[in-house]
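Only a portion of the chains appears, each positioned as in the full assembly.
First chain written, first letter: the chains are A and B, and each begins at residue 1.
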Amino acid sequence: MGATLGELAVRFGCELRGDPDVRIETVGTLQGAGPGALAFFVNPRLRDALSRTRAAAVVLSAESATACPVPVLVAAEPHATFARIATLLHPPRPAAAGVHASAVVSPAARIAASASIGPLVVVEEGARVGERAQVGPGCVIGPGAVVGDDVVLVARVTLCQGVSVGARSILHPGVVIGADGFGFAPERRTWVKVPQVGGVRVGEDVEIGANTTVDRGAIEDTVIAEGVKIDNQVQVGHNVRIGAHTAIAGCVGIAGSATIGARCQLAGQVGVAGHLSICDDVVLTARALVVGDITEPGVYASAVPVEKFADWRRILARLKRLDILARKVEALARGGRGRDDEDDA
Amino acid sequence: MGATLGELAVRFGCELRGDPDVRIETVGTLQGAGPGALAFFVNPRLRDALSRTRAAAVVLSAESATACPVPVLVAAEPHATFARIATLLHPPRPAAAGVHASAVVSPAARIAASASIGPLVVVEEGARVGERAQVGPGCVIGPGAVVGDDVVLVARVTLCQGVSVGARSILHPGVVIGADGFGFAPERRTWVKVPQVGGVRVGEDVEIGANTTVDRGAIEDTVIAEGVKIDNQVQVGHNVRIGAHTAIAGCVGIAGSATIGARCQLAGQVGVAGHLSICDDVVLTARALVVGDITEPGVYASAVPVEKFADWRRILARLKRLDILARKVEALARGGRGRDDEDDA
């Protein structure tokens, strides 16, 4: 699967500075790569590592080329070019077409001849699996669910009744698409279940991380647009809509009926309340909490990083008395003395 | 499965205002429903949508009836009545009684004749499955576990050894009930595993969302009372006790030995520390953190919603110096000048 630098330069449209016959077999980090391994450089904090690298070659931008002691492939977007070369060098494992003998496939399901259905998979009636799709061990494809062409369900993925997954999407182990949304109506201090009759539509080129859950809609569908990337252990509530190419990191929770725009980035542990709207091109930093509409693109934050425990305890005590402090300052500004007895009225 | 408005009014005890012969086949939103579809109205923010709805009919309260341009079913609790009608119109898929040929069922398990055991299910020795229970594809029912009458385990649910699930409860894909609690004793700077010999008792009419986990007790049982509703990706630690009809939204974490009362509501991403007690009828808003007992019913909060990043950074810098600011104010109140050198003593 290896290639020469000359071949890579031609195939991926890079400028090569160095010997075109150098052979690349694998990828590595700037620090760890040795002969035969290709690294990349985009993070300025690694400039020192770049200057000492023993990689066979490095993918980087034009302005960094002279800082590199080994051959370089110059690319406009070095990380993306590196990713494409890495895919060439480390292609996904091919899966043999056909249905494993241990799979339980309904005669009323339609499986493309080029699809691969792994061991101990269940495909229920009315489900459809597209060309070259790979359904790994232990997956469950519910009644009427649709798996697009070239989709990969790695292992133990559950698609509930009627959900659809667009072409080329990748779903990792433990993903559950289309479980009932959390819908209950109050009645005499108990809860009545509201049937969840909507579905889930996952677009093309979506990736969904391990143990992430996307609930089916209450009435209409939950929608994940094309190109969305979702990390592990993310919870997406019913009737959420996520716009194209938005990226969502691990442990994010998105409550029901939230609408998130295109090209947003949600960092880890972000929370989004229900029934609100976030416009396109919003960045939410780690653990940001959104409880109202965001109508202007930009970066938003609300998290508090750690302090030493004793310091934080002091700050916290002050925070809990902040209203009193502010009233004291107001009294001082009015010319008073801001004594406690003024404030506790 | 359809019904006329007249039939629905009689069956669900509603007052009908409009043509009793209008036929209802499905449900819809106020905005999306067309001929044959029933909507409901409870959220005042949707009053405009109500006035323009093209639904065949709307379930609502008496005071909203005149604002509706189409036939109405007047109900005391419109959302609950809607939920019951929706269940009539969209009944759950029936599951055929019997054990699928691919299931692996211990001869020492007891399966009711009316129960449905799906493909690739494992039922271990001593387990019992009740009348009309539905055990979906890929579930694992451990040794001695008990599945009550009419329980639905949707798919890929794991019940560990000896846990019990009460009648009519619904567990969604990926749920794990009865894994070992997180119990380790320190010994010479390493950890010794504490055997988790308690069980888990899940009451009747409980619903548990996808990929939620409920750990078994260390010595005594973890207990989820009747009517509790738990959303996706919630973690319930060992020896937690949750009171009847409490509702818990997604991504909540409840540490070991916490006791939560009846009829509480925990919003998304709430955290509850261990070994504490929350009384009945407590509401915790999104991402609230509880680290001590709550003894008074009411609404509690601690979350900070987002600001623009630059604004938040400024606020955060001030927060981290809040103790100094407060001491400065105290000095001013004493008649001093509140200079920094006074505070840094």
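As a convention for this text, a residue touches a chain if its C-beta (ideal position, glycine included) is under 8 Å from a C-beta of that chain, and two chains touch if they have at least 3 such contacts.
Just so it is clear, the model here is predicted, and its values are computed rather than measured.
Taken as a whole, the complex in this structure file is built from 3 copies of one protein sequence, with 2 shown in place.
One rule holds for everything that comes next: only the chains that are shown with their structure count from here on.
Chain A and chain B have centres, each the mean of its CA atoms, that are 24 Å apart.
By the touch criterion stated above, chain B contacts chain A in their complex at residues 26-29, 32, 77, 79-80, 82-84, 86-87, 90, 92-93, 100, 102, 118-120, 136-138, 154-156, 170, 172-174, 207, 209-211, 227, 229, 231-233, 245, 247, 249-251, 263, 268-269, 286-287, 303-309, 312-313, 316, 319-320, 322-323, 325-326, 329, 332-333, 335. The residues of chain A lying in touch with chain B in their complex are 104, 120, 122, 124, 138, 140, 142-143, 156, 158, 160-161, 174, 176, 179-180, 182-195, 197, 211, 213, 215, 219-220, 233, 235, 237, 251, 253, 255, 271, 273, 284-285, 288-292, 294, 298-302, 304, 307, 311, 314-315, 318-319, 321-322, 325, 328-329, 332, 337-339.
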